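Here is the structure we will look at.
Removed from the display is one protein chain of the complex; every other protein chain stays in position.
Here is chain A:
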Amino acid sequence: MRAHASADDRLIERHLDGGCTDGGFVDVRGGRARDRAKTFGSIVAGLTVVLAIWGLFALFFNGTGASALRFPTPVETFARLSEYLFEGRSLYGQSIYAHVGASVQRLLVAFSLAAAFGIVLGSVLGYFTRIYAIGMAPVSIFQMIPGLAWLPIAILLFGLGDESAVFIIFAVSSMVITVDVAGGIRMVPAVLVRAAKMAGASGPAIFLKVLVPQASVSIINALRVGMSSAWRVLIAAEMVVGTGIGLGYSIELTRDLLDYVGAFACIAVICVIGLAIDRVVLATFEKAIRHRLGLEEGY
């Protein structure tokens, strides 16, 4: 049996003697740190695989001589990136920080609007069955529209520039969030609502104290999905609405100038920021909420 004990069991066992026990609880030191190390290891392994495939493909492509242009290798890309980041090399007239700042600012404005809109509309649709039936049709239709298809309308309403990009991001992200929030509210077990009704809770109290907390994991997930679609649409929108600054705009210029290394450097930045927002900000938030909801057994 010992051979099958999990790493967690072995760790706890080490602390059973000597650790201070208190009514069946035992203080275990280092458990959390080890978990973190394991997570970090997995992330590094995953990234290594991606870099290896990319590097091998670049070597192969450049070896065949199929094109007069070179496919950027990881080494070239990261060398260029470090020039942008640390040596002040300009990326089409602006520092890379200015580009990132402009993109992130657009993202935050559009995403905040989309999150507020999506959470409110999604909650209403999820709570009122009758409105759900009516409201889901238009929401599903809007959701079908690809982000860039909004381009003519965006330019009609706001002209070229920032507001158009924000509008396009909002149009896509808000619908994604609405659908997922409504789904989360509707998935709350009926017995919890009945128990609250039995005790005499009012409609607003049930909504705020039962449905929203119980659905909060779904709501955070809706925000995660909404954020990732917002981020993807942002880059695409910047490429077409003539914002004049931003990561998407920079990639658009690299295409015109055949500067593929620059394009890859921008893509690397996009990946890192996207990953950071999702893994660091939203995932931490989700974990805290799952813990608060008592969904994470044992810790």
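Everything that follows uses one rule, which is that a contact is a pair of C-beta atoms (placed from the backbone, for glycine too) under 8 Å apart; a residue touches a chain by one contact, two chains touch by 3 or more; residues count from 1.
Please note the rule applied: contacts and distances are computed from a predicted model.
Chain not shown in the complex: UniProt lists it as "ABC transporter ATP-binding protein", one of "DJ-1/PfpI family protein", "GNAT family N-acetyltransferase", "NADH-quinone oxidoreductase subunit L" or "ABC transporter ATP-binding protein". Only one residue from A:55, A:74, A:101 or A:213 touches the chain missing from this view: A:213.
Within the set A:34, A:70, A:194 or A:279, the residue that contacts the chain not displayed is A:194. Contacts to the hidden chain, counted on chain A, fall at residues 189, 191-192, 194-202, 205, 209-210, 213-214, 292-295, 297.
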